[in-house]
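As C-alpha cells, the structure follows; a few thoughts come after it.
Every protein chain of the complex appears in place save one, which is left out.
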Amino acid sequence: MHYQMGNSGSYPLLLLLWLLPLAGAIVIWAFGPQLKRLAGALGSAVVGASFVATLLSWHDGTQSVAGAGANLVGAHQALVSWLPGFDFGLLLDPLSLLWVCIITGVGFLIHVYSIGYMYDDKAFARFFAFLNFFVFAMLTLVLSDNFVGLLVGWGLVGLASYFLIGFWFEKPSAVAAARKAFVINVAGDVGIMFAIFMIVASVHSIAFGDVFGNVGSLSTPWLLAICICLFIGAAAKSAQVPLHTWLPDAMEGPTPVSALIHAATMVTAGVYLVARCAPLWSQNADAQLLVGIIGGITALAGAILGCAQWDIKRILAYSTMSQIGYMIMGVGVGAYEGGVAHFFTHAFFKAQLFLGSGLIIHALANEQDVRRMGGLMKKLPFAFVAMLVGVLAICGIPGFSGSFSKDAVIYGTLQHGHPILYAIGILTAGLTAYYMFRLLFVTFFGSYRGDVDPSDLGIRHPELAGTAHAAHDDHHGEHHAPAWLMNVPVGILIVPSIFAGWLLFGGEHSPWAQFFAQQFPHPTLPTPAISELTTTLIVLACVAVGIGVAYARYATAAAQADAVERLRGESVRMPALLTNAFYFDAALDLLFVRTSQLFGTIFGRLIDPQIIDGAVRETAFSAQWLGTLVRSFQTGLVRAYAFVLVIGVACFLVYYAVISGGLH
Amino acid sequence: MNPYGPVAIYLCVALAAALLFTFLPGLLGRAKPNPQKQEAYECGVEPTSAVHGRFPVRFYLIAMLFVIFDVEAASFYPWAVQMHALRVFGLVEMIVFVIVLAIGYAYVWKKGGFQWR
Partner (left out) sequence: MTVNVTSADWYALAPISIVAITALVVLLADLFAPKHVNRYLAIVLAVLGIVVAATDCKAAYAHDFAAFGGAFIVGGFSVVFQEIILIAALGSVVLYGAIGKDDRIAGAIALMLWSACGAMLMAGAGSLMTIFLGIELLSLALYCLCGLADRPTAREAAFKYLILSSVASGFMLYGMAMLFGASGSVALADLTNPVLASNPLLWIGGGLFLVGISFKLSLVPFHAWSPDVYEGAPLPVTAFMSVATKAGTLAVFARFVYAAMPSGVADRLLLPIWIVAGISMIAGNVGMLAQHDLKRLLAYSGIAQIGYMLAALAGGTALGMRYAIFYLAAYTFMNLGAFAIAALISDDAEQGSRLANYRGLAQKSPAAAALMTVFLLALAGLPPTAGFLGKILILSTTASAGYVWLGIALIVGTAISLYAYAKIIRAMYQRDEHAHTHAAHPFVPLAWASAIVCCVAVVVLTFVPPALRDVLPLVR
C-alpha cells in the first residue's frame, strides 16, 4: 500500500507559521535590551500570527484536494530533497493540525499571560526568546514529515525545556531539575535514534509515508523492537513510568512554562508520536499492550502520588502525568480518537489550572504550599472560578470537556479488549476527583492559614516551602502589570475548557470522528458487554465517591474548624512510600548510574588489559631508550601484541586455506 | 627449467659460500691458543667493559645518516648501468634524488646533527 500523506504543493503560509516563532526568538534574543517590555508583545504577536497562518494554510491544504491517491487530506510542503528516501518536508494533516493549533493557540494565550506574570523579572526578554524558540522547536516536531525532522524537533524541545526549567538559574534546585529533565529526555532521544536506525536499515527511508506504507514487509520482532525504541522516547518525553521523575521537579520553572511546556504541549509529544505511528502499532499487538499497560500504570501512579502532595504545582504535575497516562493508554490500545481527544481537552483545562494556580502564586508572593493557603474564595474570586471550571473539567463532570474525552479513552480500552485497563481507568477517575477537589477545598475553603506558623501545619522545612526566587522577589510590588493581562487569557480558556469536548458528542458521527476518519486505522471491533452509557455512569459514580471523600475530609464544617490540626496530622502521617514517590529516583540512580559504572569498569578492563604499566615507562626509558628497547622485547610487551597479531593472521590463513582447498 | 631455477641456484651457492668461509678456517687451521695469541693484535684496544655494553644514541644517529648515503651509492649502480638507455630522464631523476638528499644533509648539518655532544 502506498501511503501518501497530504497534498504536495507550495504552501508559503505553512513555511511562515513554522519559521515565524524562530524569527521572533532571534529578534528578541538579539534586541532584548532595546525592546524591553515590547519583547513580550512581540513574542505573543508572533505566536498569534502563527496561529492565524495555521488556519489559513489548513484552508489551502483542503482547498486543493486533488483527491486521487491521497490517503489523507492536508498540506505537504517539500523542503530539502536530499538522497533517495531522505527528503525533508512539512506536513499539516489532521493530526499535526490539532497539535499546531494547541501549540500556537494555547501558546498565544500563555504568552500574553506571561507578559503579566513575568512583568517584574530581570530577564523578561530572554524569557520570551526562549518561549518563542520552544514554540518553533515544537512546531518542527509536529510538522515534520519524516522521522529525522521529528527527532531534531524532539531534541530541540528538550533543549528549550532545559533552558526554561532552569530559567531562574540562581536557584540550585532549578538547575538540578533542569539537568535531570535534560538527561532523561536525552535518553529518550537516543531511543528514537535507535528506532530510526532500525527503520532505515529495513525500509531505507525516513519519510512517514514510505515507512507506514512498508509496515507489512517488517518482521514481527523487528517491528516490536522499533516500537519499543520509539516508545522509550515517547515515555521519556511524556513522563511515563519509570521515566517520569523529571516532571514534578520541572515545576521549578516559571508557572507559564509549566502550563505551556509541562502540561499542554511538550509532554504530550509522546502521545503525538504513538498516534503518528499508529500504522506501526496497529500491526503489533504486543507493542500496543506494552504501551497500554505503561499508560495505565502511569495514570494510576500519578493519581496516587497526586493525593500525597502539598505543593500546588506538584499536585498539578502529578495530575498531568496521570492524564497523559490516560492519553498514552488510549493511543496505545488503539483508541486513537479518544487518546488524541483527551490531549485536546486536557491542553485547555490543564493550561487553565496552571494559569489559575499562577494567579494564586502571584497574589500570595510566590507561596506554593496549599497548607498555607485556605479561604481564598473571597480573596481571589476570579482565580476560584477559573480553578473550579478546570477541576470540574478534569474530573469529568458531564458537560465539561474532560468528561467526553476521558470516557472515550476508558470505553476505548474495553472496546479493544483490555478489561483490566478499563478498571484502572475508572479507578483513576475516582482518585482524580478526590485529589483535585482536595486541592480546591484546601485552597479556597475555610480560612486563610498564611499567617499560621509553618511547623504547626506539619511543614518540615519552612525555609524551602515557598520556592520564591530572588530575582522575582526583588522587584515585587514595585510596579505591577495590568491585571487584565493575566485574567483575560484565563477567561478565554474557560470557554474551550467547558465546550471543547462537545466536538466528540455523537459517537461515530461526531465532528471529531469525521475529522479523523482517514487518519487512524479502524478495525471492526466486537461490541463490549458494557455499553458506553453504562461506562459513563460507573465513572460518574466513582467520581462522586472521590468528591464525597474529599468533601468529608476537607470541606465539612467540622473539618474546616480544626483545619490546621488535621493538615498537620495528615502531613506527619503521610507514608514514606508516597512522600518519596515510590522511590523511583533512588531506583533509577541504582539502575543506571551505578550499573553503568560497573559495566564500564568490568568490560573496559576485559578489552584493554593495559599490558604496559606506567612503572616500566617511567624508570628506564627516559634514561636509556636502548635499554628498554631490549627490555621491552624481553618482558613480552611488544611480543604480546605481536602474539595477538599472529593469532589473528593464523585465523585468517586457516580460513583462506580451507576456502581455497575447497575449490578443487 | 623453471624460470626461478637460477635464483634458487644463486641462493644455494651464496649460502654455501657463507657457511664455507665461516667454518672452513676452524676445520683446517690448527688451534693452539696461548694468552699472547688471545690478545687484541693490531685491530683495536683491549675491551674495558662488558661486550654487550650500551652505545650512546649518537652513534646510531650518525650510523643511520651514513646508511642513507650507502643507499644513495647503491642506487647509483643500476642507474650507471642503464645510463644510456635512460638518457635525460635518468639524469634528471638522479639529480632530483641528489638534491633531495643534499637538502636533508644541509638540514642535519645546520641543526647540529653531526655534533658529538
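Order as written gives the chain letters A and B; numbering starts at 1 within each chain.
The working rule: a contact is a pair of C-beta atoms (placed from the backbone, for glycine too) under 8 Å apart; a residue touches a chain by one contact, two chains touch by 3 or more.
As the structure is a computational prediction, the values presented were derived from the model and not from experiment.
All shown chains touched by the missing chain in the whole complex, by label: A, B. When the whole complex is considered, the residue among A:H204, A:H522 or A:R553 that touches the unshown chain is A:H204.
Although one chain is not drawn, the whole complex shows that of A:I196, A:I294, A:A408 or A:I498 it is A:I196 that touches it.
When you scan A:A23, A:I420, A:A517 or A:A657 for touch with the missing chain, the hit is A:A657.
Although one chain is not displayed, subunit A still touches it through residues 80, 82-83, 85-86, 148, 151-152, 155, 189-190, 193-194, 196-198, 200-202, 204, 206, 596, 599-601, 603-608, 612, 617-618, 621-622, 625, 628-629, 632, 637-638, 640-642, 644-645, 647-649, 651-653, 655-657, 659-661, 663-664.
Counting the whole complex, the residues of subunit B in touch with the unshown chain are 89, 100, 103-104, 106-107, 110-111.
Heads up, the rule we're going with is that only the chains that are shown with their structure count from here on.
Averaging C-alpha coordinates per chain places the centre of subunit A 77 Å away from that of subunit B.
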